[in-house]
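What follows is a short report on a single structure.
The chains shown are only part of the set, and none of them has been moved.
To keep things simple, chains are lettered A, B, C and D as they appear, and every chain counts its residues starting from 1.
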C-alpha cells in the first residue's frame, strides 16, 4: 500500500523551514505531494509560477516529492491525489491554534483525512516566508534561511535596487 | 430585577457557534440583545441588513432574544440598552488573549460593565464566520456549520457560480 | 426567577482576587454561593474550617453571598444548590486551558449547567493562594493581596516565628 | 516497507481519547505499538498489569495494534521496535508546550526518530486519564469517556464503596 501525504502552503517563498518538513515527511511516507495554493494571499510577492519553480529547485534532490498546485478546498485536493494525510509543520513559536482549528475543520469536512503535525526544527522556529521577504527587502542576508540556490533569485526580486 | 446581556459581533455571517452561545445565554439572562456591529470589518461579505436578517431568521425560536445594531463604542451601546453585562463566546482554539484584552479595556472605560465568557461547545471550536465564508466560496458543505435555513442564502451569495 | 451562581474553590487562603470575583458576580446574580472544596489539595495550609471562617469574614459586607462546603463532583453540588451557573475567575496570566477543559467536562457531565468566566482585575492578575502562602512564609507583606482583616491570621499561621 | 509507529503513555487508565488516536494512527501506519510506560507516575491508580490488560481489551478489534511495555528512554524503546515514528495526541485544550519540548528533546537524542502529532477529536478535548479517575472516584458516569467494556472495572477499582 502506497502512502501519499500532502504538504500544502503558499511558499511565498519556500524557506529552509519548509524544506526541513518536506525532507522529514519524505522519510515517513512513500510519496509527498507539495500542494502550492494558487491564490492564497491577495498579493503574493512571487507569482504562482515563480513559487512553483523555486520549490522544484529546492526539492530536486528528494526523489519521492512532487510539486503540484491547487486552488479550492484543501480536502478536495487531498482526495484528488488519492491521499488521506495532510502534513503541517508547527513551530515552537507558532500559529498552533490556527493550525489546530484548520485540522478540526478539515476533519469535519472530510472525516477520513488526517492532519499530522511535525515539530519544526528548533533552528527554524523563528522562520517564516514573511520574515524572509522582510529581510530580503532590507538587504539582509538570507543565508541559512532559504536554500542556497534560491538566495540570488529572491534577493533580485525583492531586494533594494 | 430584569437582567439584560449584550452579545456583540459582526455576524458575517452568523454561525452555529454564535447560535449556541445565544441559546445558552438566553437561559442565564432574562433578555439577550444581539448587537450587530454596523461597520466592524472594512469590506463585510454581507451587507449590514443581510447580517441582521440572517440573525433574525436564526433566533426566531428564542423568545427573549432581540437583534439590534450599534456603531460606536461597545460600552456605550451596553449602557444605552440598560444592561451591564457583555457576553463573549470563547473557543478552546481561540483568540482568548484578544478577548481578554478587550474585557480589561471595557472595564477601564466602564467599570460597572462586566464581560462574561462562555466556553463554546467543543463541536464548534473550529468554527468562525471567516471559515464559513471560505467553505461557501469553494463550494463545500455548510451543514452543521450554520443554521439550516440560512445555507441556501449564504451559498447563493458567496458560492461559485 | 431567582438566579444563583456557584463560585467553587479551595480558598487556601482566600485572596483579594477571589473577593474581586465574588463581589462582581454578586452584582450579576441574585445569589452567589461560594463552594469551599473540603478535600481538594492533599495537604492544605489551612484546615477546612479555617478556610471557611476566613471567607466568612471576607464577604461579611456582601448580603447576597453564602459560604458552603462540598466534597464530591462540582456539578452535583451545583444541582443540590438549585443553581445552573458556575463562576470562574480567569487571570490574564492564568491556567486558562485547565479551566476551559473543566468547563467542557462539566458540560459533558451536566449539559444544563453553564460555566461562565470573569476576567480577574488586571491588578490581581499575578495573585494566587499559593503566592500568598509563599510570601507569608518568607515574612513579606500581604497588604493589598488579601483582605486587611485576614492579614494577621494568615501571617500567624504561616509566617516565620 | 512496513512502517511501525509507537504510541507511548501511562494509560492510567486508557480513555476514549487514547482509543481515538490509536484507531486513527492504525489507518496511517502498517502497525501501531502502544508503549505502556511501566513506572511513569509515582503512584499509578492502576497497576502496570491492569493498565496493559485494559488496553488489550480496548484495542481488541483493531488488528494492527500491539500492546508492549517499556521503562527507559522513549527513543530507546522506539529503536528497539524498529520504528522511527512516535505518535502523540494533542488536545485543543492541552499540554502542547510540554509535548513540543519532548519532541525537540527526542530529536536531539535520536535525530532519525520523528514525533508526529494528531489533533484529538473535538469531542474528547476535555478528556484525560486524571479526569476519568476523578469522576470515577466521585461516582460520576464514565459513559462516552472510556470504552464501555472497561467502565465496570474502572468504577470497581476507583469508585466509592
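FYI, a contact is a pair of C-beta atoms (placed from the backbone, for glycine too) under 8 Å apart; a residue touches a chain by one contact, two chains touch by 3 or more.
These numbers come from a predicted model, not from an experiment.
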Message: If 4 of the identical subunits are displayed, how many subunits does the entire complex have according to this structure file?
response: 6
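Assume only the chains that are shown with their structure count from here on.
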- prompt: Chains shared as neighbours by subunit B and subunit D?
  reply: A, C
Query: Looking at the contacts, which chains touch subunit A and subunit B alike?
result: D
Message: Out of C-D, B-C or B-D, find the interface that copies A-B, where copy means more than half of the contact pairs are identical.
response: C-D
- prompt: Measuring centre to centre with C-alpha atoms, which chain is farthest from subunit B?
  reply: D
Message: As a quick test, compute the distance in whole Å between the mean CA positions of subunit A and subunit C.
response: 47
Geometric centre distance via CA averages, subunit D-subunit A, whole Å: 30
Residues of subunit B touching at least two other chains: 92-93, 122, 125-126
Message: Chains as vertices, touching pairs as edges: which of line, ring, star, complete or other describes this one?
response: other
Pairs of chains, among all present, that meet the touch criterion: A-B, A-D, B-C, B-D, C-D
- request: Show which residues of subunit B lie in contact with subunit C when the two form their complex.
  value: 1, 3, 24, 27-28, 30, 84-85, 90, 92, 96, 100, 103-104, 107, 114-119, 121-122
- request: Please give the residue numbers of subunit C that touch subunit D in the complex, ascending.
  value: 72-73, 75-76, 97, 100-105, 108-109
Query: Can you list the residues on subunit D that touch subunit B in the complex?
result: 92-93, 122-123, 125-126
